[in-house]
Structure formats: C-alpha cells, structure tokens
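Left out: one protein chain. Kept in place: all the others.
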Amino acid sequence: MARRFDIRRQTGFTTIAMIVFFALYLPIAVLVVFAFNAGDSLSVWEGFSLHWFERAMENGAVIDASLRSLQIAGVAAVVATIAATMAALATTRTEPYPGLTFKYAFINQPLMIPEIVTAVALLIFFSRIKIWTGYDGLAYLIVAHTAFCVPFAYLPIRARLESMDLTLERAAADLYATPWNTFRYVTLPLLWPGILAGFMLAFVISLDDVVITNFVKSGGQDTLPTYMLGQMRRAITPEMNAISAVFLLISIAIVTVFFFVNRKRA
Amino acid sequence: MTAKTGGLKAGLMALTFALMASTGIAHAEGELNIYNWGNYTSPEMIKKFEDKYNVKVTITDYDSNDTALAKVRQGGSGFDMVVPSQNYMPIWISEGLLLETDPGKMENAKNIAPEWANPDFDPGRKYSVPWAMGIVGVVVNTAAYDGDINTWGIIFDTPDALKGKVNVVPEMTDVIDAAVLYNGGTKCTGDLEILKKVRDTLLKAKPNWVAMEYGTIEKMGSGDIMASSDWNGSAFRQRLANPKVKFGYPKEGYVNWSDNLVVLKDAKNVENAKLFQNFMMDPENAGMNSAFHRYANGIAGSDAFMPADMKDAPEIKIPDEFKSVGVPSQTCPPDVQALYTKIWTELQK
Partner (left out) sequence: MAERDALSLIEAERRRDIRSRWLLSTPALLIILFAALGPLFIVLVYSFLTPGDYGDVKWTFSTEGWVSVFLQRDIFDDTLTIADAHLTIFWRSIKLSLMTTVVTLIVGFPTAYFIATRSERTRELWLFLITIPFWTNLLIRTLAMLVVIRNEGLINTMLIRFGLIDQPLQMLFTDGAILAGMVYVYLPLMVLPLYASMEKLDFRLIEAGYDLYATPFRVLTRIIIPLVKPGMIAGSILVFIPSLGAYVTPSILGGGKNLMIGNLIELQFGAGRNWPLGSALSIALMLIVMVALLAYVRNAGSSGVKHG
C-alpha cells in the first residue's frame, strides 16, 4: 500500500513547522499561567489567584494604554499598508528608471537607524510643532508609527509583486478594462496575501514599539509598552500578564470570527 | 478569493473605525498632568485627591531621568508636574524648567522630616516636595553565602561562594560610584589615580558576574542569581518573597537618593499642582503612596499609615549603625561624567 505521493511534500518541513508553532506558544502559555499567580513575580509561582485580573480591570491607566496601543497600531498599519502598496507597485516590475534605487533606499531608511535616534530627532522636531500649533494630540504618534511601519509593510508586498508577472494585467488591459478595474479585479486579489502579510507585520511592529513612542508621547498618551517600560527599573508585576492574556483572548476571538465568517462565504 | 478578501477588508476597516471612535475621553472640571516614573504612584492615593478636589489626574510614565529631562527641556510636552531624582534637581533648576511654588511654606510643610526639610539640592524647599527615597546597596541570598554582606566586596571582590552568581544593575553612575567608594574615593571624583583603581577593580570583578541587568526581582526569586547590586525597595520585595534574601548596607559608603515632586514652569494647571504638592506632605497620603511604591517618603508620621510589614523593615528603616556612611546622590560635573562613560564603555565592550 503506497501512500499517495504529494508533490508539495518536503521531508521534515511539517515537523519543523509544528516544532516552531509549539515553541512560539510555549512562552505564551507560560505568560498566561503567570497571569494567575498569587505572588508578585512573573516567573516564580506562588499559588493561584485572580487578583491581577481584578487589578488590571480596575486600573484605568492600563486599559486606556491598551486601547491607545490598538488604536495607534490600527490606524498606522492601515495607512502604512496603503502607502506601501502604492510604493511597491511603483517600484517593481519595471525597467530601471532614474530614482528607482533612491526610492528603495528612501523607503527602507526607517529600518536602518536605531530607534533611539529617530526618537530623539522626532522629539526635537515635534516639540517645535507642538509649541507652534498648541496641538498635542495623538496624531504625532500615529504619524511617527506610520513612518516606521512603511518598510515593514513594503518589503513583503514588494516580494509578492516581484514574483507576479504582468501577463494577467496585460490580458485585462487588452480586453479594455480600465486601469482601476484591472487593479481592482486582477492585481489586488493576486497581491492580497502580500498586503495581508505586510499589514500584519506593520500592526505588530507598531503594537510593540517602545522607544519612539516614549519620546513622542504627550501627557496621558502612554501605550501598553511604554507603561510597561516605566516599570522596568521598579517592579514588573503579573498585572501585565493579565492584560496580555485578555489581549490574546480578544485576538483569538477576532481570528475565530474571521475564520468562520470566511468559511460561510467560501 | 475576492469574496474572502472583501470580508477581511471590511472587518479590518470596521476595526479601524471603531478604534478611531474610541478616542474621546470625558474631562472633569480641573485637570492635573503628572509625568512620573512607572509603577510609582498609588492609584488609591490619586483617587482620593481626585475626589477631594474634583480634579482629573493623568499620569504618564518615564523610565529614566535623562528621558524626562530631554522631553521637558524640548518643551510642548504638556505636563504640569515631574518627579526628578535629587541629583538631577540642580539641572532642572539651573535650566529654568521649574516653577518656584515654595512648598516649604505650604500648610503641610511642617510634616517634612527634619533631615529632608532643607536639603542641599533644594535649600529651603523652594521647588520640591519629597516623594520617595532609598539606597543603592547589595542584596544577597544568605542561603548561598552567610559571610558579611555589608560591603561592596560582594560585587567587587566576590566571595567564592557567589562567583558566577552575581548580577550588577547596569546604572552607570551607581556602579562607578560604588567602585569609587570601595576604593576610598569620594563620589564624582575627578582624581585619575582613584579612577584608574576603579577601572581595574571593575575589570577584575566582571568575570565573577553572571549578568548586568535590571530584572533582579525575577532572577533572585528563582535562584538564577544569588547576589546583586540593588535598590532597597527592590530588596524589600525580594525578602517578602524569600526570607533568606538580605539587604546589605556597604560600610565603604553607599549613595542615598531621593525623588522629589516639582511643578514645571510651563504648567497649565498651577493651582491644582500646588494643591497636590501640599496633599503629598500629609502623612496619611504619603503613607498610602509608600505602601504602593515600597520606599520611605520623608514625611514624619507617615509610618502610621504604612502596612505592618514596612514599618520596621530593615531595608526601609536605615539601621543607626549604617547611617553615617551614607553619601547624598549628586550630579557629577560634565568632565567627570565623560570619564565615567569611558570607563563604563571599556567595562562593557
């Protein structure tokens, strides 16, 4: 009885992938377990308790910070992904033209400099604008996040585009489809996995940012990571685990909903 | 494929809009914007202040004196109050960043403990109110080593039992100060003879250390490290988790630090800020705050409002025998700081 030969199969790949997923979730499981720790520690178990959840839920600051993190990451990732998609379309599948390399280096520049430097530069620059306009709202953080998210969205989208040839788009154009319709019905669906990957990267990168946020934020604009950083030299408590556990639960719920909605549609 | 794409896209868009809509936050009558170290302000104490004066307090965190100073100096930050460490206080004052609110003459100023009423960094308490104070010393797990722990020798001439189990909290100024005191120098010395010894002490000691990082509470708790340089409030938490962990007051000298509440010159809510300075000098409120951040607060009579485990904790109340060797934390002149940085870079290269 020979097993059906699967051309997609590469020996060991599935095993490695399973190990990777296991290794990814092992610390996450630990983190969730310690959200229930009765003691003060994130790594020494002292018994079961729900009091860190109670404390996190009563703590307006930490809830505010979480919502703000999501809000900034959501807006920054959407804007960065749109800008990056356009830029990727403009810089791939073409004969070299003047400025192409320049654009490539330009778009990837935010990657190349340690965060602290961008942070200090933005602090100086935005402070002037804050004094000049009197506005000190969230827009500064959103713009700063958008900028450093662009390369993270751009590179996966570009990679996807580079492995797509122009045949289908040409065919659509030959059939008198308008450029917009060609984009909407041919390019976009083909490009979608790249866009999704880029968006998700941009989102988690923004969600995790500490240094730039710390220097750009105005009063009352702590995000979850800066709230956490402030505690680093004092004492970090499992309150952070509790809030992370809630975060995880929400994200898993969102994924599940998407999954079932998509299944119904498919 | 397209239907699926559409579903996800609609979902993401809905999410974005929901997030954008959630910005509006209701405002109370008055406001107060405090910029403070993270996990350093008792929420109960803030609630009490908010209720008493009908003021909405917003707290934003920082993680280092340098960050706080850099941000406020650039302007436009929108904060009313900050809690700088005493060694940074002269910088804040000389750069003209602070408002002279004269808390030393406020109603509750009588409660400031005598030794903190007229400090060198703010004579006559023209600007600041004590928030918290502590010590940089050593913590040792006495299960691993039961010799004398009241010495920097734990870090710089590590006993065999602790070799490879010592952590050093990587605060540049704290570590080099400790080595200076250990070599018989005075804090912020520019004496190259002493500094040379300091460098040699540090380079010789480093192989005995296993780590240089902040997470002492986590790593002592689990036994990954057995000794560390550390702050006394952190040592106190460690002892509560494991009674074998003891705090040592180095006899060669240790640095006393304090953080103090000040009002910024460009504060928008000056009256509320003054109310808060006065509020913090009330023993009950200071005691509530100490119960949260686990450090002493410099307000006489606040002990009565602290939890029982803090009142005579050997980490919080400095034993009389060690009081004389404490030296106040102060700013080093720029040229000395530059020497410190060079030694530090060589140590960690």
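Lettered A and B in written order, each chain numbered from 1.
Assume a contact is a pair of C-beta atoms (placed from the backbone, for glycine too) under 8 Å apart; a residue touches a chain by one contact, two chains touch by 3 or more.
Here the structure is a predicted model, which is why all the values come from computation and not from measurement.
Taking every chain of the complex into account, the absent chain touches A, B. From the options B:66, B:271 or B:309, the residue with contact to the chain not on display is B:66. Where chain B meets the missing chain, the touching residues are 1, 8, 64, 66-67, 69-70, 73, 91, 95, 167, 170-173, 192, 195-196, 199, 206, 209-213, 215, 218-219, 222-224, 331, 334, 337-346, 348-349. Interface residues of chain A with the unshown chain, by the touch rule above, are 5, 7-14, 16-17, 20-21, 23-28, 30-31, 34, 42-43, 79-80, 82-84, 86-87, 89-91, 93-94, 97-99, 101, 103-118, 120-122, 124-125, 143-144, 146-148, 150-152, 154-160, 162-166, 190, 193-194, 196-198, 200-201, 203-204, 207-208, 210, 224-225, 228-229, 232, 236, 240-241, 244, 247-248, 251-252, 255, 258-259, 262-263, 266.
Going forward, only the chains that are shown with their structure count from here on.
A straight line joining the Cα centres of chain A and chain B is 33 Å long.
Those residues of chain A that touch chain B in the complex are listed here as 39-44, 46, 58-59, 61, 64, 67, 70-71, 74-75, 78, 120, 123-124, 126-131, 136, 138, 185, 188-189, 192, 196, 199, 214-215, 217-222, 226-237, 254, 257-258, 261-262, 265-266.
Contacts from chain B toward chain A in the complex involve residues 1-5, 7-8, 11-13, 15-16, 19-20, 22-23, 25, 33, 35, 37-40, 43, 58-64, 67, 70-71, 74-79, 214-215, 217-218, 221-222, 233-234, 237, 240-241, 293-294.
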